[in-house]
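Dropping the structure in here first, questions after.
With one protein chain withheld, the remaining protein chains of the complex are depicted in position.
So, chain A:
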Amino acid sequence: MSTELERTVPVTEEAELERLVGDRALSTDDHKNAPAFVVRPDAVQDVLFDLRDEAGFDHLSCVTAQQYEDRYETIYHLKKYDDPTQEVSVVVPTSTDEPVSQTAEPVYRSADWGEREAFDLVGIDYEGHPDPRRILLPETWQGHPLDLSYDQDKPQLVTLAEHANPLQEDHRDAETDTMFLNIGPHHPATHGVLHVKTVLDGETVADVEPDIGYLHRCEEQMCEQGTYRHQIMPYPDRWDYTANMPNEWAYARAAEDLADLEVPDYAQVLRTMGCELSRMAGHFLALGTFALDVFGDFTAIFQYAFRDRELAQDILEDLTGQRMMYNYFRLGGVAWDVPEPREEFFEKTRDFLDGLPTKVEEYDDLLTGNEVFQIRCVDTGILEPEIAKQYGCTGPVARGSGIDYDLRRDDPYGYYPELEWDVVTEDGKDNYSRVLVRMQEVEQSAKIVEQCIDLLEEWPEDDREIQSNVPRTLKPDPGTETYKAVENAKGELGIYIRADGTDTPGRFKIRSPCFHNLSTLAEMSQGEYVPDLVASLGSLDVILGEVDR
């Protein structure tokens, strides 16, 4: 069965890790998901280099920063691309008076943006960081909002300087003949509110810098204010708002791990089915908007994609009562069983699935078989797998570069291991491959949904348990920490939660796949034409709600 791991990755035992880190570890910490080593702020690179090169931890999944009463702390969550169940965390405490810590950027490129975010929101300085600026909040912001002493009522000032006319004289460089061009934040091709600072040499892109934060809605703060049981679940729906349901699973998985909750099998099947339908909806939207980006097709493909997305949304609305913000997961289960009459629901879903092959053919004719489309996409926006790994890319973006990495199979959860499906990869490394991956993933998702429907239909009536026993107020033990990730439509969506003994999390950190995927934009488009930059951006399929959180 394809869903089983065929690879044999050497397992690094904890003892070996301990030997490797040696006496650079001040102590060890007990995270629920992985062993954690506490190291001195000036030994960060040393330890990380060893873990990467000697033990093979080539994926810096997430950088979490937080403040305690007596110290600041940065946590580097490491994984292996070949086997993400092997994890290790490196914890770096720094003093409150002088929160300075060595940067991890030379070891993992993905630490660049990760640490900028940590500086921006929490206020830790990273020594040696190549670009120590704010990333989400405006440059002129005062204070660091997730700092314990932050006063939210203080006035703030935001400038509009970047909006100077791009064609004015001083945007031309007299010596090198380049021109500076702002794309966004209000621009039809940026998929929302993204600002791309571009330097052009003729039609060629000389330099690109995505400027994000135009949709930074304080999701982490909101989640830290909500109670575990019910108040947090609505927020994940609003991270990746094109394929909403898989996000709920990220929170559910982390919180269930934190509080040791069981989920009944029947609920797992429902979850799996809902998530895959939602993933399909997200991929349809990605296809439609991508076609819109590369050849301005607002009439045919865009509308076709929306037609199919509507169908998927209709089914999900029957299941959850909502078109987009499902809020369907509950800790320990789901909110509802499939609607009565069940047969009708199953029939409707089957109709949708039966119609898909014809539609996929249609997409192939219209889109991937289209010569204009191919000229725009084949061999543009090349993303080499080594670079993708360095930047922490996951999801269809990584799989389009031939990285065989899918948490549904590699770090199994839910009902996925029980079902027959394949992880799709393409070796083209270009914009075209990423589209192909998404199209094929739609078919794979359909396969999964079909099996779920069969299972649900045959499930014995007296065993349809949708929710396990969960205490009314959840108060995980103080100091419990966990980091868990799931595969959402864009890649690895991870959640770090630290419990502080109350019914709300002490720290809630979101590892967003789009954030990391977007950071490769410069690598992909430098030296290419401007239109290819737009195509690359479209093929990354970033959702700004998830990038900025």
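FYI, contacts are C-beta pairs under 8 Å (C-beta built on N, C-alpha and C of every residue); 3 or more make two chains touch, one makes a residue touch a chain; residues count from 1.
By definition in this document, contacts and distances are computed from a predicted model.
Novice: I notice the complex is incomplete. Of the names "Zinc ribbon domain-containing protein", "Thiolase domain-containing protein", "NADH-quinone oxidoreductase subunit B" or "Nucleic acid-binding protein", which is the UniProt protein name for the chain that's not shown?
Specialist: "NADH-quinone oxidoreductase subunit B"
Novice: Of A:17, A:75 or A:137, which residue touches the hidden chain?
Specialist: The missing chain is touched by A:137.
Novice: For the chain left off this view, which of A:28, A:204 or A:221 is in contact with it?
Specialist: For the chain that is not drawn, the touching residue is A:221.
Novice: Going by the touch rule given at the top, which residues of chain A touch the chain that is not shown?
Specialist: 137-142, 145, 150, 152-161, 163, 185-186, 188, 191-193, 213-219, 221-222, 225, 234-235, 238, 241-242, 285, 302-303, 306-307, 309-310, 323-325, 544-545
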